[in-house]
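Every protein chain except one is present and positioned as in the full complex.
Moving on, here comes chain A:
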Amino acid sequence: MDAPFLTVRNLTKHFAPTAFSRGPVVRALDDISFDIARGQVVGLVGESGSGKTTIGRSVLRLIEPTSGEIRFDGVDITKLSAGPLVRQRRKMQYIFQDPFASLSPRMTIGQILTEGLDIQGIGSRRERRAKAERALAAVELPVDAYDRYAHEFSGGQRQRIGIARALTLEPEFIVADEPVSALDVSIQAQIINLLRDLQVRLGLTMLFISHDLAVVEYICDTVIVLYLGRIMEVAPAAALYARPQHPYTRALLSAIPSLDPLARQGRQVLKGDIPSPANPPTGCVFRTRCPVALDACAGIVPPLRATTSDGHLKACIRDDIA
């Protein structure tokens, strides 16, 4: 296989209090490293507050990371200066969670869809319109949406518009930040299918964020499980669901509602609340809720390492429970 398309190394983000807000430093991300190969869809799963959005936005440099390296096709975008960064932005786009907040109420759909082309100075007015209309067609919306305002559309339609906007610049890489979690269940499948189709047809590389393992299973090649700003487990989707290695992943999987009574018996429910990222536990961050924690877990930060031959990486010191 060739060199990975996206390489993230030791990404760390601490939100420090500002001059106007007090409070402790929030350790949103700690030492995150992963790769995404070209054309692959990688899922990023974790509970609310685990740092998924922070990773997604840092990777597109919408948030300045505290430290770490993010390489796109070999280019470290954390070191790009303003001009090259603007050009780099054509290649990477973001799809937002909330379809109501992500579209300007003051712009027509046409203005929203041509905005990126406008900023990047691509094409004449007519060409921009043509590209925008093609993007509308790609998300299966009629072209007469062009002159309307976002408030006239339903949540699912707005999410399609958000996806169309991300497509107009013809990016190679897309971060989809919980693109369906704000939608009705009846519409979620449609949007997921649409994303899957587009990803295959356009050969997109994608970081797909979700708090729901069931959604991720369908669309992703590889899954990253995040907890409190650290990676707990990385594995090919099939292997993760079939043989979860990390106690946290197991707990997450067993929390998925199931009709199978046998599966329900072995169900573990996570006790307690997720600790504050302002004051994470020492050693393994999961130890306060881990059903199989040992005393030793407080002492060392378990490194992410390969434990089996099926492409699994896990950050847990207990190999005896697998």
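Observations on the model:
As a working rule, a contact is a pair of C-beta atoms (placed from the backbone, for glycine too) under 8 Å apart; a residue touches a chain by one contact, two chains touch by 3 or more; residues count from 1.
Definition applied: contacts and distances are computed from a predicted model.
Only one of "ABC transmembrane type-1 domain-containing protein", "Alpha-ketoacid dehydrogenase subunit beta", "Transport permease protein" or "DMSO/TMAO reductase YedYZ, molybdopterin-dependent catalytic subunit" fits the UniProt record of the hidden chain, and that name is "ABC transmembrane type-1 domain-containing protein". Of the options A:190, A:288 or A:308, the residue whose C-beta touches the omitted chain is A:190.
The omitted chain makes contact with just one of the residues A:37, A:62 or A:278: A:62. Shown as candidates are A:13, A:52, A:89 or A:287; the residue that touches the absent chain is A:89.
When the whole complex is considered, the residue among A:125, A:148, A:271 or A:305 that touches the unshown chain is A:148.
Of A:120, A:181 or A:288, it is A:120 that touches the chain left out of the display. Chain A residues in contact with the hidden partner, per the touch definition given at the top, are 18-20, 57, 60, 62, 85-87, 89-90, 92-94, 96, 98, 101-108, 112, 115-116, 119-120, 139-142, 144-145, 147-149, 151-154, 156-157, 160, 165, 169, 184, 186-187, 190.
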